[in-house]
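Just dropping this structure here.
Heads up, one of the protein chains got dropped from this complex, but the rest are sitting where they should.
Order as written gives the chain letters A and B; numbering starts at 1 within each chain.
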Amino acid sequence: MAFTASFIAKTLGLTLKGEDREITGINTLENAGPGDISFLANRKYAQFLSATRAGAVIVSEEYADKVSCALVSANPYFDFARAVGFFAKPQGNFSGISELAAVDTTAELGENVTIYPFVFVGPRAKIGANCKLFPGCYVGEDCVLGEETVLYPNAVLYAETVLGKGCIVHAGVVLGADGFGFVRTPLGIQKIPQIGSVSIGENVEIGANTTIDRAVLGMTSLGDSTKVDNLVQIGHNVVIGKESFIVSQVGISGSTKVGDRVTMAGQAGIAGHLTIGNDVTVGPQSGVAKDIPAGLTCGGSPCVDGKTFLRTLAVMPKLPDMHKRLGFLEDEIKELKALLGKKGDV
Amino acid sequence: MAFTASFIAKTLGLTLKGEDREITGINTLENAGPGDISFLANRKYAQFLSATRAGAVIVSEEYADKVSCALVSANPYFDFARAVGFFAKPQGNFSGISELAAVDTTAELGENVTIYPFVFVGPRAKIGANCKLFPGCYVGEDCVLGEETVLYPNAVLYAETVLGKGCIVHAGVVLGADGFGFVRTPLGIQKIPQIGSVSIGENVEIGANTTIDRAVLGMTSLGDSTKVDNLVQIGHNVVIGKESFIVSQVGISGSTKVGDRVTMAGQAGIAGHLTIGNDVTVGPQSGVAKDIPAGLTCGGSPCVDGKTFLRTLAVMPKLPDMHKRLGFLEDEIKELKALLGKKGDV
Partner (left out) sequence: MAFTASFIAKTLGLTLKGEDREITGINTLENAGPGDISFLANRKYAQFLSATRAGAVIVSEEYADKVSCALVSANPYFDFARAVGFFAKPQGNFSGISELAAVDTTAELGENVTIYPFVFVGPRAKIGANCKLFPGCYVGEDCVLGEETVLYPNAVLYAETVLGKGCIVHAGVVLGADGFGFVRTPLGIQKIPQIGSVSIGENVEIGANTTIDRAVLGMTSLGDSTKVDNLVQIGHNVVIGKESFIVSQVGISGSTKVGDRVTMAGQAGIAGHLTIGNDVTVGPQSGVAKDIPAGLTCGGSPCVDGKTFLRTLAVMPKLPDMHKRLGFLEDEIKELKALLGKKGDV
């Protein structure tokens, strides 16, 4: 793929300053060659501008005259993200319905659906137009996939899972397995059948090997444009709003409600039956055992507001010293009391 | 599916008080409609009783006259769990042995086994009567599956894995992969071949994408009725007793022995070569580095008894303040000592 810098600038709505170039790739300032476009999004890397071999650079106005071919942007990181799209190619190039797939005769396939070999599509499933189902995917009975949705290899959708338009489900994801519901009884452990389902909005992306359990009753649901990273666990009846980011290895226990535009950093754990408000940010490895009001940034285990958390973090390595100082003080008090003619505890 | 409330009551051994109804589903008090049965298991939700539209409600004796159709139960939550079963339907409806599966000619299949397309069954594997193997499952050579066991899509059983009767193995589970065994040597890293296997009791359920490694020698084993959630890691030669609950994202390192009726909450990590007694409860995100005696409830990292843990949790957010107070005290002591005509440290 080759584009002129001016074509890229025009398509992205940016102004080109300097000489036009032919661009065949995209890379960082450090690694770019003469055929690459690059970008400066962080002032800290401005030092690389003079030495870069990049053919063109997406920069803010103030750096436009530092390079021979600048695409001037109000938001270079955002425009970099869009520029990468020029050089992206979709995974796979199979098209049509493979004869090595097993598609139930009652399933409904939209126009231009791609079904690779070894895909199983169950009874009454509805696959929207332009969906792609990679090898090894399982789509249970009565599932519904919106248009343009992609299931990468070995993704599994248990029965009745619903996915909106434009979703990306990465390899090994499991949607709709039974939630962890059991009752200990004098007669042994009783399984609570999990008869709800999973419902995912539009433009949701779900990372590799993530698991989202079906509801015991009703729905486990994720709102539009929410993005979930790899190896995340989302329990039964969890409800997540829209445009939230759930980072790798987070675990959210059953029936917790998570708002819109929430960010949960890696390995955080959220107890069940909580309410996490809109625009909350939860730090990495946090342990959340209480509701969090909208807008709060918090961290730690137990999770507390961000300021308290950072102050606590700073104190942690001082604990052994604090313990020692406390002992010294007790000795000194004892001595002072002795000096003052007092004995033992007050 | 439709049942009369009186039929459900009779089948569960409960007493019906009020008018009989036709019931076609089950839901929470808040969400139930006139065709649904519901339940009250937690006093906190008693407020919903008056407003519920549910056709029938499973309640304890004291609430029986608050609804027009009550199924009176000594344990409403347990009977709810059983009532859900009336409305549960099994995943999938394929039966027989698919021609698109690859079953070794030396494998033994019991009566009424279901083998979906794209399943691989290796030499000498024994699949008990009424087992169901969903698409994409791999059953290695010499595996043994007890009757009524279900493998959901893309579950993988390496060679010689043994599963008892009535097990449920969710999608993407991996049983019997090599344990993490290596020796650093002057000549580089030497892999310790893992020649043991995995042995699972009866009525065990294993959540999606969980991994249980084969033993280096001997067996990694789980006892009857133990339930494992999603994305759990169980290392080589771990032995878990019966009726234990291992919640999502827990990791148990090699050779640790876990007793009966143990509960490990989400994201707990257990070091290797430990002994965790019967009836132990380990809190979420705990880090267990020592043996735990039977019956203890514990939490934290490092894991301590429950009372100490809760008291420690309560102090954590006060640490920055404690640090400040300690400094003040030191200043005051210094001042008092000066007042008393003493100088410097005692």
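Note that a contact is a pair of C-beta atoms (placed from the backbone, for glycine too) under 8 Å apart; a residue touches a chain by one contact, two chains touch by 3 or more.
Quick caveat: nothing in here was measured; it's all calculated off a predicted structure.
Touching the hidden chain in the complete assembly: which of B:Gly13, B:Pro34 or B:Pro302 does that?
In the full complex, the listed residue that touches the missing chain is B:Pro302.
Looking at the whole complex, which of A:Arg21, A:His170 or A:His236 touches the chain that is not displayed?
Of the candidates A:Arg21, A:His170 or A:His236, A:His170 is in touch with the missing chain.
Which of these, B:Leu49, B:Ala129, B:Ala294 or B:Met322, touches the one chain of the complex that we don't see?
In the complete complex, the chain left out is touched by residue B:Met322.
Consider the whole complex, including the chain that is not shown, and state which of A:Arg82, A:Lys257 or A:Arg311 touches that chain.
The missing chain is touched by A:Arg82.
If the hidden chain were put back, which residues of chain A would touch it?
So the residues of chain A touching the missing chain come out as 26-28, 31, 75, 77-78, 80-82, 84-85, 87-89, 91-93, 98, 100, 116-118, 134-136, 152-154, 168, 170-172, 203, 205, 207-209, 225, 227, 229-231, 243, 245, 247-249, 261, 266-267, 284-285, 313, 316-317, 319-320, 322-323, 326, 329-330, 333, 336-337, 340, 342, 346.
Contacts of chain B with the missing chain: which residues?
100, 102, 118, 120, 122-123, 136, 138, 140-141, 154, 156, 158-159, 172, 174, 177-178, 180-185, 188-193, 195, 209, 211, 213, 216-218, 231, 233, 235, 249, 251, 253, 267, 269, 271, 285, 287, 300-302, 304, 308, 311-312, 314-316, 318-319, 322, 325-326, 329, 331-333, 335-336, 339-340
Note that only the chains that are shown with their structure count from here on.
Cα centroid separation between chain A and chain B, in whole Å?
25
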